[in-house]
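Let me give you the structure first, and then I'll get to my questions.
A single protein chain has been omitted from the complex, and every remaining protein chain is retained in its original position.
Up next, chain A:
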Amino acid sequence: MNERDGFEERLRQARSKQGLDTPPAGRGKAPQSPWGFGLRAGVEVVSALVVGIGLGFWLDRWLGTWPWLFLVFFVMGSAAGVLNVYRLFNPRPRSRTRSD
């Protein structure tokens, strides 16, 4: 067991020395200027609202339940907009394979 761990460690060192494991550094996120950030947040909120309202509207027309599903999906859309903005600040955790 111990020997095996040592092997993994040496393999990892060798790989990183040869540049085979490119570290996922510098995620190259979309540019982070305050204006760009604000506009992105705005677009995210509005697009989630548009999808929520559109979905509610369409379901209501289909099922004839105006305006109840519209109201429900309006709230859901707002929540999704907030969620989108939250993701903008805290992206989903990266893949589990990452060590740090």
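In this text, contacts are C-beta pairs under 8 Å (C-beta built on N, C-alpha and C of every residue); 3 or more make two chains touch, one makes a residue touch a chain; residues count from 1.
By definition in this document, contacts and distances are computed from a predicted model.
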item	value
Record-based protein name (UniProt) of the chain missing from this complex, from "Manganese/zinc/iron transport system ATP-binding protein", "Carbohydrate ABC transporter permease", "Copper resistance protein B" or "ATP synthase subunit a"	"ATP synthase subunit a"
Where the missing chain touches chain A, by residue	22, 24, 26-31, 40, 43-44, 46-48, 50-52, 55, 73, 76-77, 79-81, 83-84, 87, 91-96
